[in-house]
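One protein chain is absent from this view; the other protein chains keep their places.
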Amino acid sequence: MEGIRFIDIYATKGIEYLIVISFLAVFVLFCRYMYQPREGRAAARIAPSSVTRFRVPEGLFYHQGHGWLRPEPDSIGVVGLDDFAQKLVGKVDAVDLPAVGSRLAQGEKGWSLVVDSERIPMLSPVAGEVVEVNREVLRSPEILRQDPYGKGWLLKVKSSKVASNTRNLLSGKLARAWMESALDKLHPLHGESLGLVLQDGGLPVEGIARVLGGAEWVDLAKTHLLTEGE
Amino acid sequence: MTNRTDASTASAEGAMTFRQVARETIRFVLSELKPKGKMLTPFNVITGVIILSGLVMIAFRFAYGLGAVSNLSQNYPWGIWIGFDVVTGVAFAGGAYVLCFVVHILKIKKFEPIIRVTVLNGFLAYVFYAGALLLDLGRPWNVINPIIGNSFGLSSVLFLVAWHFLLYMICEFLEFSPVVAEWLHWPKARRILEGLSTGAVIFGITLSTLHQSGLGALFLLAPTKIHPLWYSGNIPVMFFVSSIFAGLSMVMIESFFTQKAFKDRIGHELHAAHDSILLGLGKGAVGALFAYIFLKLIDFVHYKQWTYLDTPMGYWYLFEIVGFVLLPTALFLQAIRKRSAKLVQFTAFLTAAGVILNRLNVTVIGFKWYETVRYYPSWMEIWITLAIISMELWVFRWVILRMPVFGEAHHVVEEKTAEDMEVVTWKASVL
Partner (left out) sequence: MTISRRNFLKVAGAAGGALLAGSATSANAAQTPETSAGGVEFNGMLVDTTKCIGCRACEEACNEANKLPKPKVSFSTESVFEETRDTTTEAYTVVNRFPNEKKPDAPIFVRKQCMHCNQPACASACLCRAMEKTKEAAVIYHKDRCMGCRYCMVACPFDIPKFEYHSATPFVWKCIFCNERQQKGEQPACSEVCPTGATLFGKKRDLLEIAKTRIYTEPDKYVHKIYGEHEVGGTGWLFLMGAPEEKLGLKTNLPTTPYPELTSGFLYGVPLVFVLWPSLLIGLNYLIKDSKVDEKKEASHDEQD
């Protein structure tokens, strides 16, 4: 007959709650694992409200190949590479600049960056004759990372066509819009995990191209700097 | 004020020692304890009197037992301290988890301006109303027993509810802590806490679902004592659904008062968006009300409740359903149609009254309705309840006047640097 012995329908309740607690713990780990950046870039994590700034200062003229030009008096133009290019390739081992006296043509190969013994050429934003080369950058290429628009200038070019060249270049609002579209071309799916930004807001040393392109990063970089054929 | 900025910048560099930072912070907090504004406003005087006398009564209650201040009896072990303070108060705090779901999970930016104040309200409601539970306990010092593992009553829904209250308070505090970190000028802490936000929200919503329905499940154990018009196996689900529109109504009511009382603390963004936010909340509330009506209808049929309608309790039930469930639904729909924020606010008050009525019906009015000598709260019980509400309002006001509760919830970094550079911002996002 029933009802004559002790019965506890909640005998397993404690274990059920323990299972729930362990589920929640494992769940946190599971989420972390699922949303880890590709190829296990261990150092990279993202604070939700951090952004990466791609500086596009006023007063400069930008070429589609991500070089910039700053006109100076006496038909001199200061030339360099922009923040996008610098972040794209990452830590530059050396810069290969044309010698003083060489002639440059707008939209043609201007100089090369040596990254990891790979040579990545960039286009010149201006036509003219090289009159000065930035020895500082040759000695310490990391200046490019810190100050690509100031101390990181690459060449000084003299040309009567500096002023007219600027007509083919972008500046101000148009330059910003162009940068946006360049970023979009680079990485249209923001939702995918990138693991690009470190917690202090800086980028990892190896550059965006490496993260996105993996083994094909050189081609990727050249594509975005418009120098695939070189 | 330079001292403070020095401390914060220095602490960001890690140059100041922890002791120095702590001392600065304590000094700051203590200075903030001084009251702002006029001391002798009517509100202050009335609530002050209530609070002081309430504290005296509470001392009385602890000295002489529950029977000395309340009308609780062997027949009616639970009165308005449970029925109103805990059960209804917690329902009203439901706005926090609903809005967290809408803003943090569904990412509907429209309600962002009010998320902080709602979370604050939720947190304070739990602290004070669930805290009022301690007043109702006969031996409140033993409340740690089921917490520290001395004796886990695992079979009890009350055990679950108690634990959830505790965990949820922690969640809500975590949710609100970025505001505190902002107030104390601790940017690093703020970033870390904001990172925990999504986890806290998800955990909070899960906990809320369970303890809102858990409060209802408590009464499943009294099938013969609660009037059949209010008892059903679905009380947990109905308490959960009603907590949604109760919480949203409370958000609307609270905004009605804070708009008036804290006009100058509210940013222009919130002022401008206020009506649109109200209408949005109204839509949420009416959706939940709609579901609730049909849940009630299902129960009505399932339990053959029509047999009870032709009794005094039946009329009372109809009064509650028609006047405080059907009518608010109709009014909300009308208000949404006419885009009338004023009508939405009025209906919010009506809905809130309905929730109070329903919860009291289940816990007190409909409880042992067959007894000849019924329970009604003693004036001291009511007074102490008012004292607790006043205390909560005082803390609420203190926080609003000092912390950036009505500031922006999220920051988009679009600053101009010193050289006035044009910057293009690219949000690299994970998840």
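Each chain gets a letter, A and B, in the order it is written, and its residues are counted from 1.
Heads up, the rule we're going with is that contacts are C-beta pairs under 8 Å (C-beta built on N, C-alpha and C of every residue); 3 or more make two chains touch, one makes a residue touch a chain.
Remember, it's a predicted structure, so these values are computed and weren't measured experimentally.
Peer 1: Which of A:Arg5, A:Arg135 or A:Arg167 sits in contact with the chain that's absent?
Peer 2: A:Arg5
Peer 1: For the full complex, which residue in B:Phe101, B:Phe262 or B:Phe346 touches the chain that was left out?
Peer 2: Considering all chains, including the one not shown, the answer is B:Phe101.
Peer 1: Out of B:Gln20, B:Thr41, B:Ser151 or B:Gln334, which is the one that touches the chain we can't see?
Peer 2: The single option touching the absent chain is B:Ser151.
Peer 1: If I consider the whole complex, including the chain that's not displayed, which of A:Arg70, A:Arg145, A:Arg176 or A:Arg210 touches that chain?
Peer 2: Residue touching the chain left out of view: A:Arg176.
Peer 1: Could you please point out the chain B residues that touch the chain left off the display?
Peer 2: 62-68, 72-75, 77-78, 101-102, 104-107, 136-140, 142-143, 145-146, 150-153, 155-160, 162, 198, 201-203, 205-206, 209-210, 213-214, 217-225, 233-234, 236-237, 240-241, 291, 427, 429, 431
Peer 1: Of the residues in chain A, which ones touch the absent chain?
Peer 2: Missing-chain contacts on chain A: residues 1-13, 16-17, 19-20, 23-24, 27, 31, 173, 176-177, 180-181, 184, 189-191.
Please note the rule applied: only the chains that are shown with their structure count from here on.
Peer 1: Taking each chain's centre as the mean position of its Cα atoms, how many Å separate chain A from chain B?
Peer 2: Averaging C-alpha atoms per chain gives centres 46 Å apart.
Peer 1: Can you check the complex and tell me which residues of chain B touch chain A?
Peer 2: Going through chain B, the ones touching chain A are 152, 154-155, 191, 194-195, 197-199, 203, 410-413, 419-431.
Peer 1: Flag every residue of chain A that touches chain B in the complex, lowest number first.
Peer 2: Within the complex, chain A touches chain B at residues 8-10, 13-14, 17, 24, 28, 35, 37, 45-58, 172, 175-176, 179-180, 183, 190-191, 193-197.
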